[in-house]
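Single-structure report; data block below.
Missing here: one protein chain of the complex. Every other protein chain is in place.
As written, the chains take the letters A, B and C, and residue 1 is the first residue of each chain.
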Amino acid sequence: MALLRHTTDDVIERQALTVNPAKTCQPIGAMYAALGIHRCLPHSHGSQGCCSYHRSTLSRHYKEPAMAATSSFTEGSSVFGGQANLLQAINTIFSVYDPDVIAVHTTCLSETIGDDIPQIAETANNKGLIPEGKKIIHANTPSYVGAHTTGFANMTKAMVDYFATSTTEEKVEGQINLIPGWVEPADMREMKRIVKMMGLEGITFPDTSDVLDAPLRAEYKMYPDGGTTVEQLAATGDSSGTIALGPVCSGPAAEALKAKCQVPEDTLPLPIGLRATDIFVQHLRKYNGGEVPEAITAERGRLVDMVSDMSQYFYGKTVALWGDPDQLVSLTQFLVDLDMRPKYIITGTPGKVFLRRIAEVLGEEDVKKVVVKQGPQADMFYMHQLIKREKVDLLIGNTYGKYISRDEDIPLIRHGFPIIDRVGHQYFPTCGYRGAIRLCEKILDAFLDRQDRDSPEESFELTM
Amino acid sequence: MALLRHTTDDVIERQALTVNPAKTCQPIGAMYAALGIHRCLPHSHGSQGCCSYHRSTLSRHYKEPAMAATSSFTEGSSVFGGQANLLQAINTIFSVYDPDVIAVHTTCLSETIGDDIPQIAETANNKGLIPEGKKIIHANTPSYVGAHTTGFANMTKAMVDYFATSTTEEKVEGQINLIPGWVEPADMREMKRIVKMMGLEGITFPDTSDVLDAPLRAEYKMYPDGGTTVEQLAATGDSSGTIALGPVCSGPAAEALKAKCQVPEDTLPLPIGLRATDIFVQHLRKYNGGEVPEAITAERGRLVDMVSDMSQYFYGKTVALWGDPDQLVSLTQFLVDLDMRPKYIITGTPGKVFLRRIAEVLGEEDVKKVVVKQGPQADMFYMHQLIKREKVDLLIGNTYGKYISRDEDIPLIRHGFPIIDRVGHQYFPTCGYRGAIRLCEKILDAFLDRQDRDSPEESFELTM
Amino acid sequence: MSTDRINTPDLKTPSEPFEVTTMTAEQIKDELTRQYPSKVKRKRDKQILLNEKIEEADGTLTLPVINANTRTSPGIITQRGCSYAGCKGVIMGPTRDIVNITHGPIGCGFYSWLTRRNQTKPPTDEHDNFMPYSFSTDMHDENIIFGGEKKLKAAIQEAYDLFHPKAIAVFATCPVGLIGDDVHQVCREMKRELSDCNVFAFSCEGYKGVSQSAGHHIANNGVFQHMVGNQKTEPEGKFKINLLGEYNIGGDAFVLEDMFERCGITLLSTFSGNSTVEQFEQSHWAQLNCVMCHRSINYVADMIEKKYGAPWIKVNFIGAKATAKSLRKIAEFFDDAELTARVEKVIEEEYPAVRKAQEEILPRTEGKRAMLFVGGSRAHSYQELFAEIGMKTIAAGYEFAHRDDYEGRKVLPDIKIDADSRNIEELSVEKDEEHFREPQTNADIEELKKGDFFQNYQGMMADMGEKAMIIDDVSHHEAEKLIEMCQPDIFCAGIKEKYAVQKLGVPCKQLHSYDYGGPYAGFQGAIQFYQDIDRMVNSKVKDMIKAPWE
Partner (left out) sequence: MSTDRINTPDLKTPSEPFEVTTMTAEQIKDELTRQYPSKVKRKRDKQILLNEKIEEADGTLTLPVINANTRTSPGIITQRGCSYAGCKGVIMGPTRDIVNITHGPIGCGFYSWLTRRNQTKPPTDEHDNFMPYSFSTDMHDENIIFGGEKKLKAAIQEAYDLFHPKAIAVFATCPVGLIGDDVHQVCREMKRELSDCNVFAFSCEGYKGVSQSAGHHIANNGVFQHMVGNQKTEPEGKFKINLLGEYNIGGDAFVLEDMFERCGITLLSTFSGNSTVEQFEQSHWAQLNCVMCHRSINYVADMIEKKYGAPWIKVNFIGAKATAKSLRKIAEFFDDAELTARVEKVIEEEYPAVRKAQEEILPRTEGKRAMLFVGGSRAHSYQELFAEIGMKTIAAGYEFAHRDDYEGRKVLPDIKIDADSRNIEELSVEKDEEHFREPQTNADIEELKKGDFFQNYQGMMADMGEKAMIIDDVSHHEAEKLIEMCQPDIFCAGIKEKYAVQKLGVPCKQLHSYDYGGPYAGFQGAIQFYQDIDRMVNSKVKDMIKAPWE
């Protein structure tokens, strides 16, 4: 039997149909980013369903409330435009939910209609619907452009556009901006820890740690303790530099900040794996006088130690991976460093730059042996077809990979978004050196579990 | 087929034969404890094989060098006693390996002979074999008494006996002693982190963090950066109090310190799981004015959150667990708190107190439904026989459980000593609230992986 | 009637009034809406009621009027989804052999991919099952600008070439309506072109109607138009029924299928749990339609009755007692001694285990208090299950129901359709002269018609306790306040509410997804539910929430 019984190895060229996508749409990214502002309520300007779907997906992934409001478009709004809905929403939201910020993102509907959010916000302001000190920000996130990653990037950039302010000529020494990109709360916490260990004052935005991994304390905080405050967002304009992790999700905000407030920026790979974390730490050295504390070097050394000790189990193993470009590039680099062989690399997020970045990581020779694909037909159906043609040892991707995992009997390491059938990703980072140790542990567990399961009895191993 | 094909459900009463032990012998515990002193070389006073076996086992578990010297007894030494060997060893060790401390433990051989270590050390001193400022300490660890845990406890106590000094009437406020017991380096690091977060100055002994999880840095440090220094051990006598985690492994040292230096002590359960960690934090409050920082309460809340979110997957699941008493008591408590059902609880470490402690944790009613056994015939063979009679959903114990796991198709969570077929235990704590989250993650992974594997196709779940 | 029918007693049907420690029901109600802007407050005041039932002299109940199925105020954090979700996700989702192509940007297709737990069990490996797949045209800006019809056509062709399905359905998402893609025309063309594949479309753009309920209606119309009646020869079976409004969440349908089989009842089709195109196509041959979720599907029952003649009854297989009652009602319709005997035998076989479970669990659950805010029928039907283990429902409401679901079908003539729902098509159905059959039963059909045997749904409020709180389209704000003030032992809702509720220390049972558990239908399902609730309301986690230093 097979769960995906209609998937065969007969690959036909498709132009129009996407089957089992390796991406989703912009607004959910904007919503996730907005949750990383302290006391911010994301607002979906469109039909109710969008907001419901995004909240559900975020809740399934984080096992946390994901609060957001919606303009609840009806047929009328879609004919006459959503201004009335948004004005009413603003009024209700400030009355009932009292956020510091409403972060409005659009949907395919309001974009097709052509609603002008800044103009509506202006109207709201003129009508006195925005209480003193409260803010409305927005990002245009048409679902028919880019992918969920784009929406995240757009809302992150909106934070700069609306808040960043350069107050002095001199930048604040030792203060840097950290744009972590679309990673888990635990990853953001880990990056902040590293910045702090490097002796730097970091302003991290967006920051979903302590928001989407909130404790259970028998009280419900609509706005948990975490998130970047409006004051911090304003102060980003005075930082000595910006470190943007992941060009797709964090690049636009860093560039906007450079253009708006002349904050120099470095857009780096997401610090997943040893080399990408090295690059991250190296760039932090630009701001702290070059010192790397022994504790960081020791963490790095523990990672190298583990890789060295267990290298035989990594060597030569083939991997199919899918997800978002920023993650995939760093993951691929790390797998290569582990002497593993990425074989199929798939992202639904469109953008040819991805192909170039992967080629850089793999090298001219090796990239030829790998199928790398982006865009609408770079979907999980296609990847599964490739696997049917030639198997791999490991899958790395989101929960939807579990169908392929079971059908093909290939272990799956859940990474990326969404992960809705396991917990742990919220709490334990995969970024940084410690995160890389966790990734190694997961990869090893996958392979060693298989070995324990499949080895003939006479070669069942006690020690590994 | 079956790996353990001779294990049947036909339990016969045994008096003499131990099959597949759930313990090992004292000296390895003494060796592990001694590695937790900075610049200390453990020394095995006995035959070469003991030392070789202990080092091998520790190295397999930690994937790290475990350095120790041996008196290399031959037939001659076993007739004439080991004094000459030990004297020569002391001379060679200080010349070649230059430790600050030699920590001598005995073996069944030297104990049967009756070698008097303090007297031999005295002789060495008189002969000028002990360089200025260097120390020899010892613990009697006859293999035929107690178990590996006993050896750990004895060597830990020796640290008090040899080093602890009370220099003033007044104890140092805010300085406490932390005796972590036989746990992983990562656990010791985690406990120290909690003590520090509570605003206390902790002297942790023994402390194998940064010793048995040392980084790979292309240099070999015979004595890595970690371990409790001799100065710190001396200072334990001036601390305001001692928190000893686990009565079996840490109790004797705490009592000795109380007797010798009048340091008040609390012997607590190992902080595995929520309640045991609560007790740990509660006792730390005695020394810091009662304050618990928000960050700790938040970590606790994250654990509760995870348990609450996933409780359906824990509920009612049965567990067989084996290992060391201190771990088993806290683990059992945690499993009960997760609404799981410990069913067989086995330790080779002798001592009837264990039965009472487990009964306290389970409650009068529930303990009747559980098989709890300690001592020589409380072995993994017996446990396996019980499982053959009535299956459980989960195994928690050391690597040797993998044979049962495969034969009975029951998932195994590796916990305890030794774990020689997976990595991760060195790096990620299971103590403290964060450690409990890791335990939960592992338990859930085990159950959810099974569900994904075994569910009929029509009820294969995307979301869990 | 068999005289030895097994008794299905109420273990406890609590009807005590709504009670909280320090506040009156009225005070609580006021508190819920205090913070709203006045316009919103006015609206919500018509949607939040205390269940004040007035029994008239003739024994009929007069219930407060609830303002259900109206649009949610913008800015309110609501449980509701959209028309697309109701059409593609709820109604069309559970049918395994249709390739469902979402025409729009990728999101809608992605989010509705496998998230509803409609289980399906193809009889063999060779049978189609497209449910684990997500198909989309993944519209990009150029499709929005230049129109998406060409891409849709190509996508249908590609789906056909890849899978050769029996049917392909197309779902229009928000921008599709706006840019004017004629999805129906495209489908007609492709149906013609492909010849051996039924192709049809749904104009279920997310902005249609006020909730997913609009989508249910659109979907059911489509099912009725494009599939029902296509099978021209009568299937086997002495007692043939359809089950309407059962979506096989967590395997509920499997339990019911088994139960019907053991009773000797032929289930021609389920709309749409574990369903197939073939089932829909033959469904008009049923003698009786049994409606589970009144909200999502009652119009299909009406249309079938009008066109083909089979009458419909309301059934409920949530709750052991309700299950027994519903089975007996079906037997009563057919009025066949053998059938009645078999139904009683099944009840007799199943009920002892139910009672045993109730008796074991009741001491731990009795008197505990539940709140249910979900769906268009579950918030009502699950109250029975709670009652069976002695639990009281102190507040309840639907997410996307209409007045009749609260107040009963007697209010149907009074319901005014507002602007937001007006554009949802009402099919005009006529009698099918060829296939129309008078009700096929031994029973005196006219006699049955006199009573409330057919088409009888009393609604939620009649069954609830005095002054229990009834809230339509509950908002997050209201739910949070309600929990804080009333401290229920369990709160039933969906994934969006779950973790917020649990942050308050109250377990939240998802009644959309069953928290990935179930089945909860029928007798075995009832036992499963008792156990799950027992686990939740008695979990040790409650005792761990407060740190000892707090």
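Methods note: a residue touches a chain if its C-beta (ideal position, glycine included) is under 8 Å from a C-beta of that chain, and two chains touch if they have at least 3 such contacts.
Note that the structure is predicted; figures quoted are calculated from it, not measured.
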Query - Visible chains that the absent chain touches, using the contact criterion stated earlier - result: A, B
Query raised in the report: For the chain left off this view, which of B:Cys50, B:Leu270, B:Val304 or B:Leu462 is in contact with it?
Result: B:Cys50
Query - Options A:Glu173, A:Asp278, A:Glu390 or A:Asp409, residue touching the unrepresented chain - result: A:Asp278
Query raised in the report: Of the residues B:Thr24, B:Asn177, B:Thr242 or B:Gln374, which one touches the chain left out of the display?
Result: B:Thr24
Report task. Just the residue numbers, please: which parts of chain B touch the chain that's not shown? Result -> 1-6, 12, 14-21, 23-28, 43, 46-50, 52-57, 59-60, 62-78, 85-86, 88-93, 95-97, 107-109, 111-113, 142-145, 147, 214, 216-222, 348, 376, 381, 400, 403
**Report entry** Where the unshown chain meets chain A, residue by residue
**Finding:** 274-275, 278, 281-282, 285, 290, 292, 297, 300, 304-305, 307-309, 311-312, 315-316, 336-339, 456-459, 461-464
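What we mean here is this: only the chains that are shown with their structure count from here on.
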Query raised in the report: What is the distance in Å between the mean C-alpha positions of chain B and chain C?
Result: 55
Report summary line: Shared-interface residues of chain C (touching two or more other chains) are 114-115, 499, 502-503, 545
Report task. Could you list the positions in chain A whose residues touch two or more of the other chains? Result -> 1, 3, 60, 63, 214, 216-217, 400, 403
